[in-house]
Structure formats: structure tokens, C-alpha cells
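All protein chains of the complex are present and in place, except for one that has been dropped.
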Amino acid sequence: MNSIEAEAGRLKALGESEPRLARDPVNEPMINNWVEALGDRNPAYPKFAPPAMVQVWTMYGLNGVRDADDPLGAMSKVLDAAGFTSVVATNCEQTYHRYLRPGEQLAVTTRLSDVVGPKRTALGEGWFVTTVSTWYVDDEPVAEMMFRVLKFRPPEPSGSVLRPLVNQDTEFFWQGTAKRELRIQRCPDCRRLRHPPGPFCPVCGSATPEYVLASGRGSIFSYVVHHHPPIPGKRLPVVIALVELEEGVRMLGELPDVPPDEVWIGQEVVVDWSRVDSELTLPVWRARHD
Amino acid sequence: MKTTMSTLPGKAAIAGIGATEFSKRSGRTELRLAVEAVRAALADAGLTASDVDGLVTFTMDTNSEIAVARELGIPRLSFFSRINFGGGAACATVQQAAMAVATGIAEVVVCYRAFNERSGHRFGRVSAAAAAAPTSNGIDASWSYPMGLGTPAADVAMFARRYQHVYGATSEDFGRVAVAGRRHAAVNPNAWFHGKPITLEDHQTSRWVVEPLHLLDCCQESDGGVALVVTSAQRAKDLPHPPAVIAAAAQGSGPDQFVMTSYYRDDLLGLPEMRIVGDQLWAQSGLRPGDIATAVLYDHFTPFVLVQLEELGFCGPGEAREFIAGGAIEMGGRLPVNTHGGQLGEAYIHGMNGIAEAVRQIRGTSCNQVGGPVLVTAGTGVPTSGLIVTGPGID
């Protein structure tokens, strides 16, 4: 048994954390804020609290500090130390035994339910950590929540992204990406669009190119899945797609979120942005599902 | 299309070939490799350093012409030239030499290429230097390298995926090129993969490098050097070996041309720069594809061998997979290709070892002897070049 599993076992054996009281009792002003923000016009509120608000009552708040015996916090520390530093919530299941009314005082306890791993996921190797929280009014359990997060180790990119050379002919493009605009060179005379850009229009010879904003939508014309050798600043394997934009020009970019075996030629994509640092933002592609 | 008749065909010949051993770690400098190869080629041609008055190499070669001349003790050079675009330069070095010889600018020109490409700077890696070159090429690279497309294998894979999609070619179709090359290399004692043929299953189970390319779709990385001695066809007749007469020599660059990333043309199915080379080769030589006995087709990555067969007219567009499926490119087939084993099987010397194999085919000394005329091509995906060499009987 490794140290992660050992610590998970120890934390599970501790069972429920000490009950933590909600800052405020269930109350109408907070219910009203909630229904206003979410646009929920259910007339049952604020006589009752929306059941999905149960977690809201016991949030730590702006300056709150996680309890020392909070099992998710304790387990996260162990996984952080083992290099599984990133977190993403994957599942949430709430069960409501009854509706709550203003004036009721909630308390919450949490126990560690499961730590499963290491698993290979699209995000990287990681552990699924599941906790179960129970809300009480006095001794009566009124709601439960299973909450699962993936604590994962982001695959380490080697080195930093190769930076583009930029000159007066191409700076408009990179100034655009910094503003999250995808710019395509256009000839002011013959209106021909062109990518990659250059100082002249190769069709009519115009020497004063301008640009238009691309819609950012296009489809995959071809793609590769790069496994070897390492690429500076990229996590492998990486999908690089040659996209034909709606406007007709083609452009290369990474397709970061689509598993390699779910990419196909003709797949619809839309531009997104990968900010490298304050000086450089790269266009990338996301699959479109509309 | 230019219709002026070229006066180059038949004027010059390759009279000497020389090479170092092909290895993964030469253990010596690139200059030493270059000079060893040139000395071997001159000895093969029955000439000495003082006969040489011209040197040609690749812009990528790290050995300056004057350094090579110094080490050889060449007292006088009247012609020196370099060709751009990586492996696309290979046959063009011979074209430069032939033009210099045909015009009387030089009498004996040596073409050379030498590197520690495996133990030193590896071209298969992502080249931060190429991406940052303060040239128009560096600007061009800015549309691919930062986006994560930064190796030659990846550049070709992008093309190969589209080619597969449109023509229905499969990874196995690419694999047949590797199987043929390795089969030929297996009987070539100078080949790195001498005695090591592969099966199509080996190809299919080799690891991915850049999908859709497996490891065995990619050529080797090698240390070594090759040199070729070019002189007039007339003078070559008096030298020890039967001359490999240069029946045609051409360069080509196509519309909207980039280095390895010509992705912005109407389609992504052909190598128009190779068609431009081929059209000139046929026009200069008066030969047709059916006249070619052996081909040495640049094989840094297998998919472009299929495309070259199409662009050079050995078969129609998209038909190469059927052409090669019947064993046409192996010994005994319609067009044995890369009889030395190619860069997949013999060594990766930037295409120059393939020209030496063409000369052996003309001399009748290949391990996989077929004969001429032989068509040779240079690097694909880049501005490129090609040659047709014949025996002295054809002119």
C-alpha cells in the first residue's frame, strides 16, 4: 500500500468531521439574492429555501478558513505533495430529505468516502477523491451531498513554447491574438484574403494590405497527433489541426481538449485563446457542438 | 512553361563516388567526414585534389568550401556554390556542378554533404534555431512552430492524413515503402540495416511518432558523408569507371511554396514542386516514365514516396497505393525503388547517398542491380531537385 492509499485509509477511518455551523440561519434575504441572481421565479421561495441552496448556507465565505479536520482539505494536501496539484470537480449528487424554512440553523459534517487511483485521464494521471457531506438541523439529517473531484498531475511540458518571429508584415496578426481577435490579411484592392500574410498581395500586387476579423469558425482540413519527440511547451500527445476557416484561409493550431481518437477531418471548430504570457497569446481550436 | 531546349543534357557525368561509413556516432568532426568522402570520391574517379576547381554543397552543410579545400590541398577554386532548402538540394548540387562544367566555368566539381546528424544536431527534433532564424523562413516558421507543429515528421504527417482521407490510402500502403526499402537494405553491406528486413506487421506495430506516421515510416538519423565528382562527359570517358551521364538535372519550386508546410494551396494532395522537376527531367532527357529502369525516390518519410510516383507520372494521382501494392517498387517489380535501401534502410545522408546508388546502377555494381536509366529525386515537401542518369550509350 502506498502513502496515498495509507493516508486515505487513515482519513476514512476518522469518519465525519466535527459539525460546522452555518454562519447564518436559513434566511429570506439570502434566498432572495439567490433567486434574483439565478432568475428563479418559483413562488415556493422564499417561504422555503431552494433545496439546491443547501451548500450555500455552510460555505466558508470570503475570509473563511477550511477546518483542520476537513477531509477533502487533508487529502488534497497529501495529493499536492505527491504532485497531483491540479483539481477539477467531476460529480456532485445532492439528496434533499426535506425543504428548509427560514430560521432553521444548519450544521454540516464531511467524511472521506473514497480515494481511487492512480487513473489515467484526459487531463493527466490523477486520483478521484469522493467526500460525503451531511447537513443537520439539530440531530436531524436534512440533506446529503456526494462530491467528487479529480486531483491530477498536469503532464509537464518541457521548456517554453517557441515564440513567433514578428515583423512589420506580421505584427497585426499577433496584436490581434493579444486582443483575442483572429485577423486575416485582406487586399484592399482585390479583396483577396490570405494566410499566412505577407507584405504584398500576390494576386494584384497591392502593397497596402489590411485585415479583417475572422469569425473564428472553421473545420478541420487535416490534423496530426504528435507523440515524439518533445515539443517545447506542449504536453504530449498533442493534436495539431490545420483548420480551414469559414473565410476560406487555412491556419494551424493546437486542439487541446479533444481526445486524439475523437478528432476527424471535417470536424467543426472555433478559435479559442491560449495565453502564454503578457507578450504572447496563441490561437487554439475547440470542437464546436452547436 | 518554358519551352527553350536545355543544352545541359549529356554534357556532364558523375565520374566518382565516395562515402564514409554510415553510423549513429562517427566519433569525428563533420569536416573530417566531408574531406574523407571527397578523398574517396576523387580516388574512385582516378583524380587528385589538384584536379578539382569547383565545390558545391548544401546551405545546411557546416563545412565551408574553403575549409574542405584547405584540408584537401586544393590550390585553386574557380567555382563554389550552395543550394538552399535542406534535402531538396541534393540533386541540385549535381545540377550546379553540371552547369559549371557544361559552360566551361569549371572542369572538375565535387559535390559533398557530411554531418553528424545522429550524434550531433538531429533534424528530427524540434529546431528552436530554425524557428528563430532572422529570415523570411523564420517568419514562415512562426505559423507552425509556436502552434506545436515543429518536426519534419509532423509536417509530413499533416499532409499524409489529408492524402489518406481523400485517396483512401492506409498506413499499410505507406508501410510497403518501408518494407521494400528494408528488404533492399538487407543485402547492402554498407546499409545500417544490413541483414535486418522488416515485415508489414513490424511496421504496423512500431510506435507512433506523429499519427498517422509510425516509427518505421520515418527514415533513420545518421552520421556520415557522401561526395560525387562531376566532370565533362568527354573527360569522364577516360576515367576508370563507366560514366553516369547526366541526361537531365532540374530544380523546382511550386506555387505558394513553403518549407515543409505548403498547406495553403488549393489541395494538399500533391507535390507541385516535384512535378515541375519531373516535367523538366522528361523534357531534357526525352525519356518517359516507362523508360526508367530504377528510381531513387527521396524517402525521409514514406507517404511522399507514393506522391512522387504520382507527380513523376509513374501512375495517376491517388493511384500509387495500387501501383506499389503489387510489389512494383521491389526487386523484380516494374520499377525497383531505392535499391540501396534508401534513407529508411541504408542511411540518411540528405539524399546524396541515393545519387551514389544511381551511379552504381549505371556502373552495374549495385547490391540490387537493375540498371539504367535511373531517376533520382531530392528532399520532398521543400523546393527540390531531380536527376536522370544514363550510361554513356544514351545521349
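By letter and in written order, the chains are A and B; residue numbering begins at 1 in each of them.
The definition used in the following text is that a contact is a pair of C-beta atoms (placed from the backbone, for glycine too) under 8 Å apart; a residue touches a chain by one contact, two chains touch by 3 or more.
Note that in this section contacts and distances are computed from a predicted model.
Novice: There's a gap in the complex where one chain should be. From "Putative ABC transport system permease protein", "SDR family oxidoreductase", "PQQ-dependent catabolism-associated beta-propeller protein" or "Acyl dehydratase", what does UniProt name that chain?
Specialist: Hidden chain, UniProt protein name: "Acyl dehydratase".
Novice: When the whole complex is taken into account, which chains on show are touched by the absent chain?
Specialist: Output: missing chain touches A.
Novice: Touching the absent chain in the whole complex: find that residue among A:S3, A:T95, A:N167 or A:S215.
Specialist: Once the missing chain is taken into account, the touching residue is A:T95.
Novice: From the listed residues A:G61, A:G103 or A:G266, report the one that touches the chain absent from this view.
Specialist: A:G61
Novice: Who touches the missing chain here, A:P19, A:P51, A:P102 or A:G198?
Specialist: Within the whole complex, the residue contacting the unshown chain is A:P51.
Novice: In the whole complex, not just what's shown, which of A:D67, A:E247 or A:D272 touches the removed chain?
Specialist: Reading the full complex, the residue touching the unseen chain is A:D272.
Novice: So which bits of chain A touch the chain we can't see?
Specialist: 30, 33-34, 36-44, 50-53, 55-56, 59, 61-62, 88-96, 99, 180, 257, 270, 272-273, 275, 286-290
Please note the rule applied: only the chains that are shown with their structure count from here on.
Novice: Taking each chain's centre as its mean C-alpha position, how far apart are chain A and chain B in Å?
Specialist: That pair's centroid distance is 48 Å.
Novice: Would you tell me which residues of chain B are touching chain A in their complex?
Specialist: Going by the criterion above, the answer is residues 124-126, 128, 131-134, 138-151, 154, 157-159, 161-162, 165, 207-212, 256, 261, 263-264, 268.
Novice: For chain A, which residues are in contact with chain B within the complex?
Specialist: Where chain A meets chain B, its residues are 161-167, 169-170, 195-196, 202, 221-234, 237-238, 240, 242, 249-254, 260, 265, 280, 282-283.
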